[in-house]
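One structure is given below, encoded as structure tokens.
Every protein chain except one is present and positioned as in the full complex.
Naming follows writing order (A and B), and every chain is counted from residue 1.
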Amino acid sequence: MILEDRGRLGRVDARVKLFWVLATLVVGLVFVEIGSLLVVLASIALVAAVGGVLGDTLRRLRGLGVLIITIGLIFGFTIPGDPLLMLRLGGFGLAFSQQGLLLGIVSILRMFVFATPLLVVVMTTNNSDLIQALMVARLPLEYALMIVLALNFVPLYLAEFGRIGDAQRARAHALVEQGLLGKLRGLVPIFVPLTLNAIDRADTVGKVLEIRGFARRRFRPEFEPLAAGSWALFAVSLALLAVAAASVLAGHDLIAAALGAGGR
Amino acid sequence: MAAAPLVALAGVRYRYPTSRDWVLRGIDLVVERGEYVGLVGTTGAGKSTLCLTLNGLIPHYTGGVMEGEVRVDGQDTRGLSVADLSATVGLVFQDADAQLTMSTVEEECLLAPLSQGASRREARARAHTVLAELDALHLCERAPQTLSGGQKQRVAITAVLTAEPAMLVLDEATSELDALSVQRLFALCDRLNAERGTTILLVSHEMELLARHARRLLLLSEGRIVLDGPPRAVLGELDAFRRAGVRLPQVAEFADRTRDLLPWREPPLDEAEAEAVLREAAGSGSTSGA
Partner (left out) sequence: MTTGDRATEAPALVASTEPPAAAGAGALRVEGVSFRYRRDAWALRDVDLTFAPGELTAIIGNNGSGKSTLMKLLVGLLKPTQGRVLVDGVDTRGARVSALARRVGFIFQNPNDQLFANTVAEEIAFGLRNLGLAADEVAARLEATLAQFQLQDLRDVFPRFLARGDKQKVCIASIVAMRPRILLLDEPTTGQDHRDSQAILELAARLNAEGITILLVTHDLINVAAYSRRTIVLRDGLVVRDGTTAAVMSDADLLAACSLAPPQIVRLAARVADLGLPLALSVDQMVAQTRGWLARRGAAT
């Protein structure tokens, strides 16, 4: 998952990076206007760009992006309201309403806001630093480890997904079937092996961790003093949190207001 | 009084928690320090299970029911943790991907010494030494997922060796490797055994290489050791191998099937020995070449 060349962000303190993830999470929860979310996303892209990893981030986001958009569509289909599109499945119809479209888009943007900083951090931080940073945040070692390992194996899962997809396609399996239920059904022959393989692998990973002695590891988190880059990201995170807090206190979306004022 | 053997299994039977069948059905095995042992058997014979008893993963990690006694360096494994035992017995699995859990090779190799209480500097020194010995020092900063199969396996072995175990157990660590990498792995085991005195237990299907490199062969079948001895003694027992579903090295099989034709005195361990016997059969006339 980690990049060979981690750019400037590679030198930023892991705790600061996690703080940034937290800040974007809060911001993503507070703001619901499409315009505001786009601004937040832009700020995330800016951090990635300055950090030197924007290109890699966009590349890595591709697969995840498809998943996010699919989930957004699912949300869209399940909100009642003025229908924009009708989908007939067997006897009944599913309506894609205006409210659904709105919710779908907001959901998609929010998911990107949650996922992208996490992706950037995982790409630019090595496991030990991540684990230490999580522990400093009062997360017990086992959980920190679990999270970090899960992230570690994501590229492996992606490769597996491709391999399993190939294997099933070679059995004339059409991944993309008609309609939403068809799409879901089409993913079963891929997700079942993927999950079961992951479980098998998790067993080996567990054994290996036992062997490496993780259970009795005495962890003294060691951090180097913060550099300029770390302070910069810390400042950005504080700014995001400040805007979020102000909006909550003011009772309305301050970013949207600023955009509206700019538009006029 | 002689030192305790490195590993001693007495009457070991084992059953996984979700199964009613015993996988190990009475294993008696003693391995002394410095031995170089090959373990063969079909899938399901219990080879991996046997390996797991050596570092305490059975019974501590897997649960299930274990009868009998497993002693490592004289101490019962029931009373020691897997982490403690891993300082004596290093285990490398077949799936290299699952064994490399950290984001860089160096990190992976630091884990064992760090967990043994070494300072960061000591741990790094130890990791670099072992990486250099295995010709993997240049891979320090690489992410394990980007490595080739042979490199991954080497890194997995390095990570285990940084704990400086007295014994290295390789559970089918060669199946995903090409011929060259497999040979290098066997050569590495030779070196570790000869130079460091590391006890080696190799589970493999590479019969030809085992015959040449291992000094002791164990044939496991249905949870029992059916053959145990030096390759020369063991490879003569074609029937036992056939019953166990395991093939012999090609030259050994050839020797057995030409028993009545050629002057075999003992099973050949490699093609050079087989060649010598063929030339002998050719008679005094063809001493040219060879």
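We adopt the following convention: a contact is a pair of C-beta atoms (placed from the backbone, for glycine too) under 8 Å apart; a residue touches a chain by one contact, two chains touch by 3 or more.
Everything numeric here is computed off the predicted structure, so don't read it as measured data.
Student: Given the contact rule set out at the top, which of the displayed chains would the hidden chain touch in the full complex?
Tutor: Touch partners of the hidden chain, whole complex considered, are A, B.
Student: Looking at the full complex, which residue from B:R13, B:H60, B:H128 or B:H205 touches the chain that isn't shown here?
Tutor: Of these options, the touching residue for the absent chain is B:H205.
Student: Looking at B:T62, B:Q145 or B:S181, which residue reaches the missing chain?
Tutor: Of the candidates B:T62, B:Q145 or B:S181, B:S181 is in touch with the missing chain.
Student: Sort through B:P5, B:G26 or B:G149 and give me the one touching the missing partner chain.
Tutor: B:G149
Student: For chain B, which residues touch the unseen chain?
Tutor: 41-44, 94, 148-150, 172, 175-176, 178-181, 183, 205, 208, 245-247, 249-251, 253-254, 257-258, 261-262, 270-272, 274-275, 278-279, 281-283, 286, 288-289
Student: Taking the full complex into account, what residues of chain A touch the chain not shown?
Tutor: 160, 163-164, 166-174, 188-190, 192-193, 196-197, 200
Note that in this section only the chains that are shown with their structure count from here on.
Student: Between chain A and chain B, what distance separates the C-alpha centroids? Give it in angstrom.
Tutor: Using C-alpha averages as centres, the distance is 42 Å.
Student: Can you list the chain B residues touching chain A in their complex?
Tutor: Where chain B meets chain A, its residues are 52, 55, 57, 60-61, 81-83, 86, 90-91, 93, 95, 97-99, 101-104, 107, 110-112, 114-117, 120, 141-143, 145-146, 159-160, 163.
Student: What part of chain A is in contact with chain B in the complex they form?
Tutor: 1-2, 4, 125-128, 149, 152, 155-156, 201, 204-218, 222
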